[in-house]
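Omission of a single protein chain aside, the complex is shown with its protein chains in their original locations.
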Amino acid sequence: MSDLGPADVVTPQVRAEATATMGTRLPPAAGGSSRVHRSGRGKKLAVYLALVAFSVVYIYPFVVQVSTSLKTNGDAVANPLGIVPDPLTTAAFQRLAETDFPLWFTNSVIVTVCVTIGRVFFNSLAGYALARLKFRGRDAVFTAILAVLAVPGIVLLIPKFLVLNYLGIYNTYPALIVPLLVDAAGVFIMKQFFESIPPSVEEAARIDGASTFRIFWSVVLPMARPAVITLTILSFQGSWNELAHFIIATNDPNLFTLTRGVGQLTSGGLGSGNQYPISMAAALLMTIPSAIIFAVFQRYFTQGANAGAEKG
Amino acid sequence: MSTADTVAERGTTAGTGSGRAPRRRRRGDGQRQSTAGWLFVTPTLVVLGLFLVIPILMAIWVSFTDWTGRGSPFSSRVGFVGTENYQALLTEQGLSRQDFMISLRNTFYYVVGVVPLQTVLALGLAVIVNQRFLKGRTFFRTAFYFPSVVSSVAISLVFLFLFTGTGAVNQFLGIFGIDGPTWFSDPRGLIHLAGQGLGLWSIDAPPGALADHQVMSLSLWDWFSGPSVALSAIMLQVVWTTAGTFMLMFLAALQDLPTEVEEAALVDGANRWQRFRAVTVPHLRPTILLVVTLGVIGTWQVFDQMYVMTQGGPAKTTLTPAYLSYTAAFGQQQWGQGAAMAFLLFVLIFVLTTFQRFVLRDKDEAAAKKARRAQQRAAKKKEATA
Partner (left out) sequence: MTRTTRTTALVLALTGALALSACGGGGFEEEGASSAPASASGPANLTMLIASSGDAETNAVKAAADAWAQKSGNKVTVTVASDMNQQLAQGFASGKPADVFYMDASRFADYAKNGSLYPYADQLSDNSDFYEPLRQTFTYEGKQYCAPKDFSTLALEINTDSWEKAGLTDADVPTTWDQLEAVSKKLTTKDQVGLGIGVGIDRLGAFVVQNGGWWLSDDGKSASADTPAVTDALEYVQRNVKAGNFKMSNQLDSGWGGEAFGTGKAAMTIEGNWIKGAVKNDYPDLKYKTVELPAGPAGKGTLQFTQCWGVASDSKAQAQAVDLVKSLTTVDQQMAFADAFGVMPSRQSAADQYKSKFPEDAPFIAGGEYGHGPINAPGMEQVVADLNSKLESFGNANLPQVLEGFDTNAGSALGQ
């Protein structure tokens, strides 16, 4: 049996096709338009002014977050608008290190990694089967998954607790992870993507006698790289930022994730009084991983937003 | 399953062994596909079944019982109470109905405020960011989108700080001589405040005509409160956070806008606003409707902000059905009522989105037709001028 490396099969043309269906929008052709000259300076100025105003509104809260985390509580209360901490102190971070924050962070990482890997794998498996494999009941399965999309997640809070409890996995890592492993929108995105890949690619491998899973794993999946990355990002975002599910899945502080733990810092977790530097430091630390992922995969975030939109 | 599996197995083994027998291979392939197909979807189906279908069924049962969270909800000690929980929420005078109605009122104002605002803001940002002459477009797009990827908990903490009574927002307002409210502890409704500002009434002594008439456990005065100042602060936060995502959708649609059409309109001598109204907006209509639908579905479910920031207060003005159902079950052990609320919310969202899909479908076609016609006209114009 010949070994089918992904690179052998994926032609540039296929790649382009695939990317196109993912909704990558090429930037509009640069320059050239005569309108540039027509639009007067006034317009440009107005647009830039609006942009600067909006940018301040959008960026300033994050600036405040960073600077407040380095302030003393008194300074934070007295100068909430000020950017320069006086005095500069890392006391908030030290205090945070004494709380369960490191534990929450670890739990969030564990859960996010498991959920993301699981979700990408299971969703692409199902998406591939629904797009490509002929089996009886396929349409019914697809319809069922579509119907699931219509159920608003928040109404499942109580029901999910009941089931987790009934299964005896309440207060365990599986309770945090397993219910998040599959998401119908992800299946839908993958299915759509796989449908855009020309069947001829698999045909070749099939004639070579490769198993279905092998065709999926080493031929089709590598071609779906953009979709897989999009799904990875959506899963990461979804599980890192999830709150409601973690509230109902456990009441054991050892299993608290960042959202759960930090969310309760405000409601008395720090004793009396508002400790703004600490809550800002916590918010900052839980934002950093998102920011890193965002910076690295920025391009795909754009697609993710739109792919997520198409499910509606 | 195992039989099919072995057959498939044998089929392929034979196939590789003896220089390929096409017919057998094909049949084997069909079975193999069938087996693999089911195997591939099984994990998904198991998880969805376990954590979606079964939970819904269990919760339906619970919503018809008086289970207080002790022991199994299926034990003989749990009483079946019929539609009592639903009646308490909908038809019986009492606290449960009052709270549920308050939560619906709050969320109604929340949806009516957030959805149009975030749609307009998103569209505005998209149009600005889409300007071709603009330098640093990517930077601005990134800045506007970034809040969408950050945890709602982290953003809530930041906004709690920004909106404290002596916080950044009020200090900023103070520069203009405005004495800002104590945002998150101010339960006064915006409509009430506006009326007072116009001299229509005083909040301390509401007009009897409104205050004395009760509809569904709330006085008319309470129904027409508008969102409270606290809820408005949350609304601002949510608009700020989500506009970025929707901006990207608009941006994608804007970049699909055929340049010929615009150029034709330009030749027509239409001014910028006319062009935007006549060409851009019709082209964007499907996206606008999509954004509105997604917005409505999302906003009716609002929970995180209430959990982290206000816990339903001040004076219940940030109570939402999702949060109320959570506290009824997990706080007050009224699991039946909590489950019943969740279902009523489900039905509400379902009805709203079905209605919207219906509207969306019609408008979609209309918009497509309109766009086609505009394009044809543009093409003709172009020919004529050429």
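A and B label the chains in the order they appear, each numbered from 1.
Quick note on the criterion: a residue touches a chain if its C-beta (ideal position, glycine included) is under 8 Å from a C-beta of that chain, and two chains touch if they have at least 3 such contacts.
Computed from a prediction, not measured in an experiment: that's the story for all the values here.
Q: Would you mind spotting which of B:Thr138, B:Gln332 or B:Thr354 touches the chain that isn't drawn?
A: B:Gln332
Q: Write down which of A:Pro159, A:Gly186, A:Pro226 or A:Gly261 is the residue touching the left-out chain.
A: Of all options in A:Pro159, A:Gly186, A:Pro226 or A:Gly261, contact with the hidden chain holds for A:Gly261.
Q: Of A:Phe161, A:Phe246 or A:Tyr276, which one is in contact with the hidden chain?
A: Answering carefully, the residue with contact to the hidden chain is A:Phe161.
Q: Taking the full complex into account, what residues of subunit A touch the chain not shown?
A: Missing-chain contacts on subunit A: residues 125, 161, 164-171, 174, 178, 209-214, 247-248, 251-253, 256, 261, 264, 267-269, 271-274.
Q: Can you name the residues of subunit B that touch the chain not displayed here?
A: Subunit B touches the missing chain through residues 5, 8-9, 12-13, 16, 32, 35-36, 39-40, 42-43, 46-47, 50, 68-75, 94-96, 98-99, 164-166, 182, 185, 187-188, 203-204, 313-316, 330-333, 335.
Note that only the chains that are shown with their structure count from here on.
Q: How many angstrom between the C-alpha centroids of subunit B and subunit A?
A: Once rounded, the distance between the two centres reads 17 Å.
Q: Can you list the residues on subunit A that touch subunit B in the complex?
A: Going by the criterion above, the answer is residues 1, 23, 25-28, 30-31, 33, 35-36, 39, 44, 47, 50-51, 54-55, 57-59, 61-62, 64-65, 68, 76-77, 80-81, 122-123, 125-126, 128-130, 133-138, 141, 144-145, 148, 150-163, 166-167, 178-179, 181-182, 184, 187, 206, 209, 211-213, 216, 237, 240-241, 243-244, 247-248, 258-259, 262-263, 265-267, 274, 276, 279-280, 282-284, 286-287, 290-291, 293-294, 298, 301-302, 305-306, 309, 312.
Q: Where on subunit B does subunit A make contact in their complex?
A: 12, 15-16, 29-30, 32-38, 40-41, 43-45, 47-48, 50-52, 54-56, 58-59, 62, 72-73, 125, 128-129, 131-134, 140, 142-162, 164, 166-168, 171-172, 240, 245, 248-249, 251-252, 255-256, 259, 266, 290, 293-294, 297, 300-301, 303-304, 307-309, 311, 322, 325-326, 329-330, 335, 338-339, 342-343, 345-346, 349-350, 353
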